[in-house]
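Of the protein chains in this complex, all but one are displayed in their positions.
The block that comes next holds chain A.
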Amino acid sequence: MLRQFFKIYFSSFTLLIGFNLFMSVLAVLLFLQEGFDLYGVYLISVLIKSVGYLFSVAIERMFYANRVYFFKNLGLSYRWIFTYLFLLDFGYYLLILIGCRIIGNFT
């Protein structure tokens, strides 16, 4: 099941994974620029990530609508696919952020 899951993600959503990683890097750069103590930076980073997720859904709906039966025949709904995609992406984002903070404390 897990293998199937990754096969589907990396064969069909490479572009979206890349795009959301790019948004994560943008958000992390903001933290590196402004520091980790400002409340507003957290809000802006959430906004950046949200825009990335909204764009991802919009791109899928606009350009890849014909894939809907491909995923549904595999027993997957878009809600399921995007929930896991975004959760994984947000997990990576937090890891990068925490990593940067820890490295920042040592320098």
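Criterion: a residue touches a chain if its C-beta (ideal position, glycine included) is under 8 Å from a C-beta of that chain, and two chains touch if they have at least 3 such contacts; residues count from 1.
Note that in this section contacts and distances are computed from a predicted model.
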item	value
Chain not displayed: protein name in its UniProt record ("Zinc-finger domain-containing protein", "Branched-chain amino acid ABC transporter permease", "RNA polymerase sigma factor SigM" or "ATP-binding cassette domain-containing protein")	"ATP-binding cassette domain-containing protein"
Omitted-chain contact residue, chosen from A:V25, A:L38, A:L74 or A:I98	A:L74
In chain A, positions touching the absent partner	4, 7-8, 11-12, 66-70, 72-75, 77
